[in-house]
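Sending over a structure as structure tokens; questions will come in a sec.
For this depiction, one protein chain was excluded, whereas all remaining protein chains were kept in their positions.
Showing subunit A:
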């Protein structure tokens, strides 16, 4: 039933070769509810066991959730490309929504068996094909080229390969004519998946990060035609995975501590969190080029870089200035915002907090080698007794910082910086937003000038260096 089909399809796809595709195929092949499979009469012969492409598509569309048609076609083509069914008259594995005939692949050859056939197998197969008289089984150009290459590569083994091919051909000849047609086509389709037509996607390629961890890590080493396999080297990314180690006592105690700490966490109700996510998105939707067309245009669409030139300029537009009002982080993120904020604070003779904050941010960006010196410099400038740009921190943070400076690391000023940030957020920042300087920028008309493109990141460095007065 459709409900069962849907349920099957929502099962997790744990492996790269999705079992869900196999479930879809299983349903399609179902005698009662599957798609019509029949034998078609053609000229003097019969084409056994085929279905039309359009019936397969219809089968996929039967579940109402597969619309639009383009998705059904895409999924169907993927299933063909992975080797679950194939067009009987083409090496190229796609699904067409018409009367083209397809045949199901035998489960023996399904990708979930983790086949990794060797070139020796392919050589036997191509060799066998040349022994057959049927015109329709003639090698395609790319197959002939492959055969020639393999003959050169396996020159010493060729007699053996030839013998195998002969043996296989003999076995094939003994089969019933109809059975043979089907098996030949399935075998060919198997090779179309593992040795695709040049230009077609090889769906057997795996992500190297996953290859050694797949369900069958050693892949199917059995030969398609019973040949001895070459020794396969191990996966280059992993040694054979050991059994998942049992956790040690130490690890378990750590885990317990972790869970206890998590249980102590303060959590927000989903309703609150949802409102917060909604309002953030709402606030920024004007700034999201996928939701609101940028002014004057999106450079990628209009081939006009004015938007970028404007953003690189020192004269900030209204929308940019408005964004600074969303929160202190917006001002601190934007180099022009920082500049304006600093300018304002200097006019009030209270810029030491921001300069300290910027200095500590910069400290964390330096190479580790420079850290001890920088820590000293920042201490001297902002926190030491008699510091020229003395900042006010709570005594707890001050004591901690005093200790940290003795053994200076990148996070020596973390507590002090956090305190100063909170101070700026509640005090300096709100004053800035209410200031006439800011309000004027907000009201100011945008000057539309054709501006030279500036290197914004370079400007960042200069501004920061200038403002905290350190060497």
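Couple of notes before you dig in:
Methods note: a contact is a pair of C-beta atoms (placed from the backbone, for glycine too) under 8 Å apart; a residue touches a chain by one contact, two chains touch by 3 or more; residues count from 1.
The rule is simple: contacts and distances are computed from a predicted model.
Taken from the listed names "N-alpha-acetyltransferase 20", "glutathione transferase", "Guanine nucleotide-binding protein subunit beta-5-like" or "Acyl-coenzyme A oxidase", the protein name that UniProt assigns to the chain not shown is "Guanine nucleotide-binding protein subunit beta-5-like".
Across A:30, A:71 or A:159, the residue that sits in touch with the chain not pictured is A:71.
Across the entire complex, the residue among A:106, A:276, A:319 or A:426 in touch with the chain not shown is A:276.
Contact with the chain that does not appear here is found for just one residue of A:89, A:305 or A:430, A:305. By the touch criterion stated above, the residues of subunit A touching the omitted chain are 6, 9-10, 12-14, 16, 18, 20-21, 63, 65-66, 70-72, 74-75, 78, 201, 205, 208-210, 213, 236-238, 244, 246-247, 249, 252-253, 255-256, 258-260, 262-263, 265, 267-278, 280-285, 287-291, 294, 298-301, 305, 307-308, 311, 329, 332-333, 361, 364-369, 410-411, 414, 417-418, 421, 455-458, 461.
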